[in-house]
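Here's the structure we're looking at; comments come further down.
Apart from one protein chain that is not included, each protein chain of the complex appears where it belongs.
Now for subunit A:
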Amino acid sequence: MLNRRQFFATLIFAKTGASASILRATPLRAQGYPTEKDVYFDPDIPALGNPKGDVTIAEFFDYQCPYCKRNHPELMKVIESDGRIRLVMKDFPIFGDPSIYAANLVLASAAAGKYAAALEALMNTPARLSRQDVDATLKKVGLDPTELHAAYKKNSRQIDAIIVRNIAQANAFNLQGTPAFVIGRKIYPGYMNEKALKEAVAEARNA
């Protein structure tokens, strides 16, 4: 476990150019298991769906993971039809630099209240992305990638810390990859169809 976390830390900090000091400054909770509060109520990740919902779905995802993206419309459909689900999208970038870049810009768009629009736009792209693809996609929904990049630069400590926390939680849960859903008190690795999602939500409500 230690090795993989180390690997991710290097991956992220090498590619984003952030200093390793952030890693030390960020409390890594992997030594202990994350609490529900850690996973579902990260103060820096905007909640989607119904923010006041009675059940939270946390999804560990990557903007280039084909099954995350194929799963996304189904997930949104369930959330919409249910009406009482809170959604927390937890960036777990495993497909290299463009994924980290996309995560950074989308998280940076939260400051301007554009998080949901940016996330939706990027989830609706082909699986493979370049930095240029990310920029072009955000432009299409009326966001300025240059501004977002500036916003990320300004808040990079905070945004990098979100991703580091996500990765620490993913490692603590021993997640193998993306997508992985945490619903109620259960972890569901891999693609979840509508039925599975609904069942998981129902189970979480009954617990």
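Quick note on the criterion: a contact is a pair of C-beta atoms (placed from the backbone, for glycine too) under 8 Å apart; a residue touches a chain by one contact, two chains touch by 3 or more; residues count from 1.
Simple rule for what comes next: contacts and distances are computed from a predicted model.
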Given the options "ABC transporter permease subunit", "ATP-binding protein", "Protein-disulfide reductase DsbD" or "Ubiquinone biosynthesis protein UbiU", say which is the protein name UniProt records for the missing chain. "Protein-disulfide reductase DsbD"
So one chain is hidden, and I want to know which residue out of A:T56, A:T137, A:N155 or A:T178 touches that hidden chain in the complete assembly. A:T178
Tell me which stretches of subunit A touch the chain missing from the display. 2-4, 6-8, 33-36, 62, 65-70, 94-95, 126-128, 173-180, 182, 185-191
